[in-house]
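I'd like to ask some things about the structure below.
Every protein chain except one is present and positioned as in the full complex.
Note that the chains take the letters A, B and C in the order they are written out, and that residue 1 is the start of every chain.
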Amino acid sequence: MAIDKYQIAQRIAKELKDGYYVNLGIGIPTLVANYIPGGINVTLQSENGLLGMGPFPEEGREDPDLINAGKQTITTLPGSAFFDSALSFGMIRAGKVDLTVLGAMEVSERGDIANWKIPGKMVKGMGGAMDLVASAKNIIVAMMHTNPKGESKLLPECSLPLTGIKCVKKIVSDLAVIEIFNNRFKLLERAPGVSVEEIKSKTAGTLMVEGDIPEMQF
Amino acid sequence: MAIDKYQIAQRIAKELKDGYYVNLGIGIPTLVANYIPGGINVTLQSENGLLGMGPFPEEGREDPDLINAGKQTITTLPGSAFFDSALSFGMIRAGKVDLTVLGAMEVSERGDIANWKIPGKMVKGMGGAMDLVASAKNIIVAMMHTNPKGESKLLPECSLPLTGIKCVKKIVSDLAVIEIFNNRFKLLERAPGVSVEEIKSKTAGTLMVEGDIPEMQF
Amino acid sequence: MNKVFKNADDAIKDIQDGAVIMIGGFGLCGIPENCLTALVKKRTKNLTCVSNNAGVDDFGIGLLLKGRQVKKMVASYVGENAEFERQLLNGELEVELIPQGTLATRCMAAGYGMPAIFTPAGVGTEVAKGKESRVFNGKEYLLEYAIDAGFAFVKAWKGDKLGNLIYKETARNFNPLMAMGGKITIAEVEELVEPGELDPNQVHTPGIYVHRIFQGSHYEKRIEQRTVRPKKS
Partner (left out) sequence: MNKVFKNADDAIKDIQDGAVIMIGGFGLCGIPENCLTALVKKRTKNLTCVSNNAGVDDFGIGLLLKGRQVKKMVASYVGENAEFERQLLNGELEVELIPQGTLATRCMAAGYGMPAIFTPAGVGTEVAKGKESRVFNGKEYLLEYAIDAGFAFVKAWKGDKLGNLIYKETARNFNPLMAMGGKITIAEVEELVEPGELDPNQVHTPGIYVHRIFQGSHYEKRIEQRTVRPKKS
């Protein structure tokens, strides 16, 4: 059975390592913060200018001067630091952030990502997405395997305007964990009870399947 | 009679305007700080990373963490700010510093300056001099009109390795105030009792003399 | 030279129709509320605004849009604004979208006297169209030019009468960068103090980048996304 967005976040959290600096995008990626494994320390970066982001504030303790990149009220953890947005993207560009987790509308076999614009719809802007995907050294995409119409979001080529090229390293969807490998989708794990056949049928790009594909562990 | 280094500094101080941010080089330029006219506020920048430099500390109050670009112990004035050396040269490069006063070994008619290297002698390095001359919007050179051998330091072309090109706006020497104008030295003022003839004879480059040349006022 | 102005009306009074203004803030956080309100009141037209966001319908830059004062918006993200969308779709408003980090760095570049910077953001996308690109160490970068403007509005937490500024928390965001890009930078502060009252070690924007400063008032500090967790009992 396909997993839900909380399980996607939980599975991605297993990719975290002790000492990692991590940037979590809006949506499912934000949920990853709730599943950081015990015993490891991870520092969350918010690209508007903060290292050491904590949970939402308790009711009544919201501080309008303290928000994340999604413009949500947040808190800081001990040992946090504030800086301006140029330094914030500077540290991202310099590869100091170990992992970036993003949502996507489409991902291509070679790791291109589209997540900022749908032609004909209102263009809201790319925000920091283009900087993040062009600069991050390790990018995991968190998304549903198919769009609401049931069409695959894992394509030979993106049809939507690109956010960045050859940048996605891994995808965790409601059906599978997939790695971008030699310009193809390589199946690493299946959601519990989901067959390789189902994943194949919902992946428009080339899917490499080698040997037995284990189920995701949480 | 030729003026001394204190009078050179005093004459340069007359170029200061209220609100100016000023960078003073090592040597005679440093002395300018002692002659800031009453009623105006000038902020001194030190390129190692300080705005709002004050006088030397009182004996016994030296702070090793507080020095100027000449590595001298200094103090700060109320309203000062510290920053790193990149931002310091950044504000210089961005033209935020209104006036830079420097010493020189040679200046050419077109405003080239040489002040960092004598071939055959030990090379100590350019420090911040090249950045300052390339970036400052207004540069005044404070120097003796001739070198210890009696040779003119105001030349058609510099003979020493250059620090920067086409950058000097004005020279205040022990003999004269001279402007760089249309690739020539234009005589503006004489030191008290010094004749135009003497200045001419000690200026190797082309000296423009138009009308009566007034004596410097202090 | 006195940098201290009475209030926002006083500080912005020479801004003319057609001006280009860089504006600090991220979303509604750290925006120069007083300057924006004064500019709305002044009804200055044909403005080009450089700001990461465009406010919301009834707050921030949204108020300038409502008054049809903006000709062009340079930003990275302009959602949350129905009036913006209406004007854009009607062709009443011109928009230039720039990746957020590129925007931040281009403004900073002006303050560092760097005419251009290299960034990988936008390589291979429509943002790269018509732009020069260059490969360093096997990675492709776009050449992007510094952004400066006649005016910049910034909001700080504390400032002194020489223009030194200290920002609070994530309200820092684009403010120091916009401050560096302005030919005339106007800072509004929650608390204006005498020179010497700020620790010089803690100044975020040195006064050399600030030309006018005033004590702001009536800060609303509206929250865009109020997210909370339950109170511990």
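Keep in mind that, in the parts below, a contact is a pair of C-beta atoms (placed from the backbone, for glycine too) under 8 Å apart; a residue touches a chain by one contact, two chains touch by 3 or more.
Predicted model, so just to flag it, every value in this text is computed and none were measured.
The chain that is not displayed touches the following shown chains in the complete assembly: A, B, C. When the full complex is taken into account, the listed residue touching the unshown chain is B:Ile165, out of B:Leu77, B:Ile165 or B:Met208.
Note on the undisplayed chain: of the listed residues A:Gln72, A:Ser135, A:Ser173 or A:Thr203, the one touching it is A:Ser135.
Interface note for the absent chain: among B:Ile36, B:Ile67, B:Val196 or B:Val209, the touching residue is B:Ile67. Summary of contacts with the chain left out: across B:Gly19, B:Pro57 or B:Pro156, the touching residue is B:Pro57. Residues of chain C in contact with the chain left out of this view: 105, 112-120, 136-137, 139, 141, 145, 166-169, 200-202.
Listed by residue number, the positions of chain B touching the unshown chain are 46-50, 55-68, 70-74, 76, 82-86, 88-90, 92-93, 112, 122-132, 134-135, 161-166. On the side of chain A, touch with the chain left out of the figure occurs at residues 18-19, 21, 41, 43, 45, 51-52, 76-83, 86-87, 90-97, 135.
Criterion: only the chains that are shown with their structure count from here on.
Among the chains, the centre nearest to the mean of all shown protein C-alpha atoms is found for C. Farthest chain from chain A (centres taken as the mean of C-alpha atoms): B. A comparison of the A-C and B-C interfaces places the larger number of contacting C-beta pairs at A-C. Rounded to whole angstrom, the centroid-to-centroid distance between chain A and chain C, based on C-alpha atoms, equals 28 Å.
The distance from the centre of chain B to the centre of chain C, each centre being the mean of the chain's C-alpha atoms, comes to 36 Å. In chain C, no residue reaches two or more other chains under the touch definition.
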